[in-house]
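A protein chain is absent from this complex, but the other protein chains hold their places.
For chain A:
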């Protein structure tokens, strides 16, 4: 790195609440969603899905569908099997992991309700949907595998009979002192079981794919509502055999993902295979209810967590045994999701021993994979719930218990018991700010008053402190975790002859506002107007390199790469400026896009002028290439660790079990903030999704393995009327691991809010004897918990 790379940058743009460049277009509907894309001769694909959780396919007859009006072709799984490989799993977390074959369309056996069994291609979407009704399939039902513990029994029916077990893998981690020895000397040992229900990600835009073949060249252009155009290109090339250099993948406007579009889906491979077979362009768009069956699910874990502590509330050790529901198949990163959580159970706390085991289990349900937070919300929930239980056990205020255990601000960098090195943070500051804004002491006083009067509506206060590992990820760490790819990110900057700027990024935004934030970053470094920067992304032709967007990585890795690339542009421009101004580089100042010679400010060149000079190249320094464009590939040296303190007050109607969130305060430390409005939006959306897990959402299956909550009438996604006014605030401790000091914010709200809400509910009901309410804390569940606690109390009197 040259000296110029570490120059101070004047921040005119960074830190400004710039309205998003993307929004005028998006909110007026002038969008380019995949489903809006059409090409001449486009055909429409529809997919027949298994109505059963588990069955042998005895016969598929698509011939009657071919007779239907408007139908061009129909295929069974067997018709397409040749030329379609198994869908990839890029994260085989252990050496002996069970990796079942995962055909994009079932051939012999269906393993979840929604598994594809036949494909119809027609001239329009209506004809394709109608013709599905004509496909004949004979099934022999097989026993469903639904319960994680039952699935591990010796005589359990098998999801993949050729594998001989439903146990996918066992992944252990033990660090620090021996947990059992630590446990033996503890004053208090608490053990709890928490269950994370299955969640269905609900991106506003359903999945869609369009494949357009160019017969003459053998090239294919594939548009997909995906988070990962670059990874998708590689993987689809492997699955279908279309050579990578003949496949262009475009993620146009993408309306949300939350991890659900961090995937290589069977439908994408099928659309490519069918377009290749027919030599015609093909589109497939899922309906919402189809997506509920076939887009991957999230969470679905059972956690047995145990803490060992002293009577004074000092944590000694932590033990976690996890059962994680893989669903029927391993998708792109399915097995790794709970492992991302493995490092987060110790959270912000110091302790001497940590023992973790995760057992992945196959079931005959929709496969699971990344969902906002991906492993880290689960971990944070369990540790924050049991911290509250420990506080109650020790008769300590839950904030005080945390204070006695957290890493103090002067202890950073701190290597945790799980082996992560937290670079920066200030848990005390965030917590103090949150307590003040929340009115913690007043609410505690009101709570006591209500408890004493026996009020039917109880007040509860929930605390959740959290940190998370973001900025995925140092490639060498990924190697150690057996993840197949790297974690670097690419950025390049093109200075156009007229002085405008194109930033090319390898991240792939789907709602995050990268175009705006990356413009702010580049504008500051280059000293050009915000409006003069365009950001290109999401197309393997125009942004050929990248690792895409997930895991709160884009700003931390991709945004930092933009910063570095812009610095390189300025360094090159400086050489040209020095040459043109006949000064030495060291004698040049660079401010607001202008190079000037120290002491003679009239001798100046703007960076736009230099862009034109390099275009004409009439007078460049000897040996210099005719460009000041630059590229930077950044492999992060560490994760980033946002943190924060969330406080939630709920009112629980003990007669009906209804929970109302009365107030919610969060103070997040996401490092330096590029655009406060975008950060605010991310926090709000994250809170909504985390609260949704606590109170509303659950993918419910019946005893035959059918998805009962199959539409939005039964799968309750909260809307604005169901959510409180959020009080959001920040502390700002810059990350030490990247030049922007940023930490990432995409998942913070989701991670912190779920335990804050459930802790508040339990806190409200603890005087009645309630120690837990399973999620989602629907009114009936809360009511039952109260009834059971009362019955238990009466039985002991």
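Going forward, a contact is a pair of C-beta atoms (placed from the backbone, for glycine too) under 8 Å apart; a residue touches a chain by one contact, two chains touch by 3 or more; residues count from 1.
The working rule: contacts and distances are computed from a predicted model.
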item	value
Per UniProt record, name of the chain withheld from view ["TerD family protein", "Na(+)-translocating NADH-quinone reductase subunit B", "Xanthine dehydrogenase family protein subunit M" or "ABC transporter permease"]	"Xanthine dehydrogenase family protein subunit M"
Options A:30, A:140, A:214 or A:287, residue touching the unrepresented chain	A:287
From A:716, A:736 or A:768, residue that would touch the chain that is not displayed	A:716
Residue in contact with the excluded chain [from A:412, A:530, A:612 or A:696]	A:696
Positions on chain A contacted by the hidden chain, ascending	125-126, 129-130, 133, 287-290, 655-656, 658, 695-696, 698, 700, 708-709, 711, 713-714, 716-719, 721-722, 778-780, 783-784
